[in-house]
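Here it is, the structure, as structure tokens.
Shown here: the complex without one of its protein chains, the others still in place.
Right after this comes chain A.
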Amino acid sequence: MACARVHKRWSIVTAARTITAGGATKGRSGADRDQLGSRPVRAPGPPTTVWSVAQFRLQGSKVLAVDMTGDAVKAKNGAMVAYDGQMSFKKMTGGGEGLRGMVTRRLTGEQMAVMEVKGHGTCYFADRASEINLVRLQGEKLYVEASNLLCTDAALRTGTTFTGMRGASQGNGLFTTTVEGTGQAAITSDGPAVVLRVTKQYPLQVDPGAYIAHTGGLKQHFQSGVNFRTLIGEGSGEAFQIRFEGEGLVYVQPSERNTVGGEV
């Protein structure tokens, strides 16, 4: 019986589209798969990694399905569209970061209405038919706007961080949300996100309105091309960019939010 269950899980997971945030995607061999039925682990995967139990997978590109077996995930309040099995939904005041986190979020304008979903079965999440991108974190930090964060593993820690002018240019405030730890997170975007790698030789410039998230050790500068032509109404419309330097991944959406910078 347990065997059958494991196999079912396997087929679900292979269908999932996931990103290894570190970049190196490890293929699993057929031999690995054969052994899986006899192994006592429930979650399949490279044996070296610690896997959280909740399994994220995409149902189409706009619905996130999370398979849970008694464990929990944190999700945007009200993002549940359907579930089967037994689920409980608990509002987490202040994003589940305690009193200090709550005050910080209130002060920084990165309020997140978060609920904790716990139970057995499959829970489906979606947010205004926006595209969903899965990010697998292995110890690194994901920087994402609170409004773009749909769901995270309960094992991941969330917090806020100062971003400076970059945030201001996006019209999203001076602060952004961080997600840290090992596990999966789901972020939303307007149109499927393009994942761009930044290396030391090849820095990347991104339009503030198209930026949604990044991982890895990246330094960001706010780059402005404002000159006297902007002032006389001959601006290029691309006056502001965020320049990413270092090593990491940047998620951009094929769409631009309305930003102050976009008009100049």
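Observations on the structure shown:
Please note the rule applied: a residue touches a chain if its C-beta (ideal position, glycine included) is under 8 Å from a C-beta of that chain, and two chains touch if they have at least 3 such contacts; residues count from 1.
As a working rule, contacts and distances are computed from a predicted model.
Name of the non-displayed chain as stated in its UniProt record, restricted to "Ser or Arg-related nuclear matrix protein", "Phosphate transport system permease protein", "ABC-2 family transporter" or "Potassium-transporting ATPase potassium-binding subunit": "Ser or Arg-related nuclear matrix protein".
Touch with the chain that is not drawn comes from one residue among A:91, A:197 or A:219, which is A:197. Only one of A:72, A:150, A:218 or A:252 touches the absent chain when the whole complex is considered: A:252.
Of the candidate positions A:126, A:149, A:185 or A:206, contact with the hidden chain is made by A:206.
The missing chain lies against chain A, touching residues 17-20, 23, 25-28, 131, 133-134, 136, 190-199, 202-207, 209-210, 225, 229, 233-239, 249-250, 252-256, 262.
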